[in-house]
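Missing here: one protein chain of the complex. Every other protein chain is in place.
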Amino acid sequence: MTEQINVGMIGAGRIGRVHAENLAYHIPEANVVAIADIFVEVAEKCAADFGIPSVFQSHRAIMENDQIDAVVICSSTDTHAQFIEEAAAAGKHIFCEKPIDFDLKRIDQALAAVEKASVKLQIGFNRRFDPSFKRVRDMVAGGEIGTPHMVHIISRDPGPPPIDYIKVSGGIFLDMTIHDFDMARYLIGSKVEEVYAVGGVMVDPEIGEAGDIDTALVTLRYANGAIGSIDNSRQAVYGYDQRVEVFGSEGGVVVANRTPDNAIVSNADGVHAAKPLYFFIERYTDAFIAEMKEFVAAIREDKTPPVTGIDGRIPVVMGLAAWKSYRENRPVKLSEID
Amino acid sequence: MTEQINVGMIGAGRIGRVHAENLAYHIPEANVVAIADIFVEVAEKCAADFGIPSVFQSHRAIMENDQIDAVVICSSTDTHAQFIEEAAAAGKHIFCEKPIDFDLKRIDQALAAVEKASVKLQIGFNRRFDPSFKRVRDMVAGGEIGTPHMVHIISRDPGPPPIDYIKVSGGIFLDMTIHDFDMARYLIGSKVEEVYAVGGVMVDPEIGEAGDIDTALVTLRYANGAIGSIDNSRQAVYGYDQRVEVFGSEGGVVVANRTPDNAIVSNADGVHAAKPLYFFIERYTDAFIAEMKEFVAAIREDKTPPVTGIDGRIPVVMGLAAWKSYRENRPVKLSEID
Amino acid sequence: MTEQINVGMIGAGRIGRVHAENLAYHIPEANVVAIADIFVEVAEKCAADFGIPSVFQSHRAIMENDQIDAVVICSSTDTHAQFIEEAAAAGKHIFCEKPIDFDLKRIDQALAAVEKASVKLQIGFNRRFDPSFKRVRDMVAGGEIGTPHMVHIISRDPGPPPIDYIKVSGGIFLDMTIHDFDMARYLIGSKVEEVYAVGGVMVDPEIGEAGDIDTALVTLRYANGAIGSIDNSRQAVYGYDQRVEVFGSEGGVVVANRTPDNAIVSNADGVHAAKPLYFFIERYTDAFIAEMKEFVAAIREDKTPPVTGIDGRIPVVMGLAAWKSYRENRPVKLSEID
Partner (left out) sequence: MTEQINVGMIGAGRIGRVHAENLAYHIPEANVVAIADIFVEVAEKCAADFGIPSVFQSHRAIMENDQIDAVVICSSTDTHAQFIEEAAAAGKHIFCEKPIDFDLKRIDQALAAVEKASVKLQIGFNRRFDPSFKRVRDMVAGGEIGTPHMVHIISRDPGPPPIDYIKVSGGIFLDMTIHDFDMARYLIGSKVEEVYAVGGVMVDPEIGEAGDIDTALVTLRYANGAIGSIDNSRQAVYGYDQRVEVFGSEGGVVVANRTPDNAIVSNADGVHAAKPLYFFIERYTDAFIAEMKEFVAAIREDKTPPVTGIDGRIPVVMGLAAWKSYRENRPVKLSEID
């Protein structure tokens, strides 16, 4: 096993801060040596909060630093493919937030660069590392519910992101459903071959004016015959709703939401429990730590990362297929896209 | 308010016995005076068990009995339309099990006969009378969850019926999903305009050989913009799975399964609760009583029954659309069928 | 097996109506032929509602009716022992509501009369017939949780009875806890040897002025070494709270409350479920039917009833011991009372 891994962070926004904090406090095997953000004061704040010694405005300083073994890319989506290529060229291992890009050709170039450089690439599908979802996948893989017949994923945000973000997000299927597309693959361990998407603008008309929708229901057909659905909403007033269900020949398993406390109050109005944990930061606290631990372990132990570049590419295909399906109101095979 | 209603039962099979017992023991306002079944010994057994004075092999004896105010039709589906017409011609009010028929023209003839005779007709969509589902509908109707965006219905049987039944059942969408099509309408109070059905043979190949499928997932589009899904399986090894969820702009409501007991056992293997109530007889005990009470009340108080002939017809349209969608693998508008 | 059992009802109050309705609609093996109540119009109402042919003001008419096989005693507690003796003398089987009496000598006289007459006597501890509590007892008896170490019974009413009732009720330990004393014996299947009672007036000062308390916590010591507690309150604002827990060497089992519906609502305020079923009529609907079915079966099949006279006597001893313990603030052995 190698020494402590030196990490350079690119991007110090919300998710960048999550990873910086986890690397600083929860992963002794890694050492964050530098952080870059085009908004340099954001990087400086993050550096101060989590004890990162060097701060830069340009990501180039990270790429050119020979001490850095790995980069963690948390910048905006339009920079992902380029930064992956630069990091690969610099011989650095790469953790990159999803999605790699909205363009499959661009993704393929980036993945080719990674392959050529023989560096590790892990994509940030954090939900795979949640103990409940992992347990479902293990049960499915272990045959504990028999042959899977049906899967349902419910994934609703507590509120929509700013319209400016929506406009560059790739739309609901590439920004939000992309996590669920990955979960759909992860839970069942079979390829999705066809999708059918319906949806609409039910939360905020501005989202519609931006060319996006805010509520969607996607039907999935798997290669192994299983079928499933993904339910997305940009706004559940009760908070982040993250549930899955897999039903099979020998039984079914459902994952309920997690809550900040377990107190149940009975009074004249009814019986009351806490709302779900508010949003992804709270819900996936442990999963974010676990994914980064596994990334660091993959480097130190020279193993394949648990979420590969291909795992990052396929949900983009699914998202593009979902958009095509939504627009043409017909089931679309993934092979039509790819 | 009129006197006690005299009821004649046609059909003494499983569901016929449920209604006979409920009329005998739970609905003092009704009086079962005769029962007919082509298997006369089945009718005799039912009559003995529930104190029904007269037994016949032919339903004609019921139709011709002037003392009888109302008939309860629990015979096989292929006789429903005919018996509705005969009962209407005889001036008797009618409770008929679902479906009225698989043929829309035949249904329309029967409904025309009912209208001409000005008798009451109630169709046996018992789930509307379940307290949990009724509460969801009342919440939706009362705006308690805001504008409904999404509905999910999960409806799985503990095991498939005999193959001989499957063969004459109209197939999963007309035999099983038909209940859920009604529930989809009931819960949201808006028309479904388009369906998209996927599914397969996952439980028993014999079902496939009979030309049917045993697992299905139907996407629904409502006139009011809401979307939804129905999940059906002919076999959940843990018993009858009957859940619904409605999600809206101000919140969501889910209905969990009911269980025979509320004991929760913790031991070295985990924490264990009872399986759901076994099948529809156990799950909808109270709903079967309530629907019959309301039928009797509709006659005595001269009100429109809570589930009309049109309510019986529309789910057949949805079932036919679902079959067309499944076969052509495309969304099908109800207007294509009707 | 004998013919249908002819039953005479004594007392047409709340619990009398429950038994009359159950005998009329749910127990075909029994036939209620007469009802008596000193408030004869109450008896007349009950007779009209449930089709009872004869109505009397005096219970004597029931005792003297040779057609009557069994009496169901639902009159006030001060008449129980006398009516048991009269019924025994008349050779009639007896179902009697709890408690038999507050005086052990009076109970012993009544039980001696029953023994001498060789009639069946069943005491109305309805909770034993609840499916959840029965399942706990069966688990304990079957060793599924190993050796029982600890039992907890929580039993809280939705609101106190009228003060006039409180005054003649024998006080909380003989009126309310008596059910839980029976449950404590039933669940564990071992004798309670010592009790320690604390409590106070927390709900309504008028209850204190009447010489009673409204909140109590009783510690139990069993002959087999197990220990336990009973928690009583005359008022839970959220309704009838009926839970038990048994903990043993191999695991534990808890019984949760039952609810009128299974709808769970999530909104901006939290996650909300229904309150428990309102009171004993709603909570123990099926248990009341089951206890009466078993009483009728015990007569028809000449079996020992499931709740005997001794089962009716012991909780009175426990109640008297609890009062002594409460007044002297010390643990009291049942042998001090009996």
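Note that the chains take the letters A, B and C in the order they are written out, and that residue 1 is the start of every chain.
In this text, contacts are C-beta pairs under 8 Å (C-beta built on N, C-alpha and C of every residue); 3 or more make two chains touch, one makes a residue touch a chain.
Just so it is clear, the structure is predicted and the values come from calculations on it, not from any experiment.
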{"item": "From A:P99, A:G252 or A:G312, residue that would touch the chain that is not displayed", "value": "A:G252"}
{"item": "Given A:T147, A:S266 or A:T308, the one touching the chain that is not displayed", "value": "A:S266"}
{"item": "Residue in contact with the excluded chain [from C:R60, C:K191, C:K303 or C:R330]", "value": "C:R330"}
{"item": "Sole contact to the chain not displayed, among C:F173, C:Y196, C:Y284 or C:W323", "value": "C:Y196"}
{"item": "Per the touch definition above, residue among C:V40, C:L217 or C:I281 touching the missing chain", "value": "C:L217"}
{"item": "Subunit B, residues in touch with the chain not shown (by the definition above)", "value": "236-238, 241, 259, 266-276"}
{"item": "Hidden partner chain, residues of subunit A it touches", "value": "25-26, 28, 51, 131-132, 134-136, 139, 144-145, 250-258, 260-268"}
{"item": "Interface with the undisplayed chain - residues on subunit C", "value": "146-147, 149-150, 152, 156, 196, 198-200, 202-203, 215, 217, 219, 221, 225, 227-229, 231, 233, 235-238, 241, 247, 249-252, 329-331"}
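Quick note on the criterion: only the chains that are shown with their structure count from here on.
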{"item": "Innermost chain, taking as reference the mean of every protein Cα atom displayed", "value": "B"}
{"item": "Relative to subunit B, chain with the most remote C-alpha centre", "value": "A"}
{"item": "Inter-chain centre distance, subunit B versus subunit C - centres from mean C-alpha coordinates, in Å", "value": "39"}
{"item": "Contacts with 2+ other chains: residues of subunit C", "value": "266-268"}
